[in-house]
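The block that comes next holds subunit A.
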Amino acid sequence: MIISVEGLHKKYGQLEVLKGIDCTVTQSEVLCIIGPSGSGKSTFLRCLNFLETFNVGTVTICGHDLTKSKTNLNLVRRDVGMVFQSFNVFPHKTVIENIMLAPMKVTKVSKAEARTRGMALLEKVGLTDKADVYPRTLSGGQMQRVAIARALAMEPKVMLFDEPTSALDPETVGEVLGVMKKLAEEGMTMVVVTHEMGFAREVSDRVMFMDGGVVVEEGTPAELFGAPQHERTKAFLSKMI
Partner candidate 1 sequence: MVRTMNFDFIEYLPPLLVGAGLTIVICTASGILGSILGIVFGTAKASPSRIARWVSSLYVNFIRGVPILIILLFTYFALPLIVPSLTLDRGATAVVALSIYSGAYMAEIMRGGIQAVPKGQSEAATALGLNYFTSLIWVVMPQALKMAVPPGIGFLIALVKASSLVSVIGFVDLTRAGRIVTTINQEPLTTFLVVALLYFIISFPISLFGSWAERKLA
Partner candidate 2 sequence: MTLYFGDIFPYLPIMLEALWVSIYVTALSFVVGSFLGLFIYLARASRFRALRWFGRGYVEVIRNTPLLVQLYLIYFGLGQVGINFNPLWSVLIGMSLNNAAYTAEIFRAGINAVPNGLREAGRALGMRYDQTFRHVVLMPGIRNVLPALTNQFIILFLFSSIGSVISLDELTAVLENLNSQTLRTFEIFTIGALLYFLTSAAIAYGARAIEKVAFKW
């Protein structure tokens, strides 16, 4: 078990955004989380690497228990890569420097080694020719691919994707999804919050539908898209397609 979540509750003041989430993810599994905006799916994802604190429940990820105060979050985050909706590439660093930064500063990899690894990752996301340019010259799809390569540079055991294509122009969505699909095929464990139903249907092993801070329904893509059980799921899917 790579991720195991039990009874996760999260409140912003009076507003309860997560009302008891249970969830497990096994090695090499791809879990897609879908649901309307405000359903708590992004908040849930951000609890997995403790970018968001939570009130009640346990989260164990890659063998780290996030509820224990002794747990070193920086060690957890080395094992958990994250890709954001707004890319968050570092504007003052070139593409290759974006990728080299964390390995050099966190795991003390030598500069030469970091560069070699970074170039290999750029090859993987198809951006070797952009290694030495600054991000401002890149398209959204290119920036997001840099962000993926940057997260992979820490050799994470799990990758979290928070709506990775929502801020992209339609014509660059495909290149990012392509990279993600390749990752899934290579056996990366992935949790993906997404509005791309096609990707969820085709790539994921399991789909989780969230609404109003709870998991309404989950199952294989065939089950969830083919024969949704709940009215809320049906209503959501009919609007999406």
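The criterion applied here is as follows: a residue touches a chain if its C-beta (ideal position, glycine included) is under 8 Å from a C-beta of that chain, and two chains touch if they have at least 3 such contacts; residues count from 1.
These made the cut because all candidates are chains of the complex that A comes from, given by their letters.
In this text the structure is predicted, and so the values were computed from the model without any measurement.
Listed candidates 1 or 2 all sit in this complex, but the one touching subunit A is 2. Note for the complex: subunit A touches candidate 2 at residues 49, 51, 74-78, 80-82, 84, 86-93, 101-102, 105-106, 134-136, 147, 150-151, 154.
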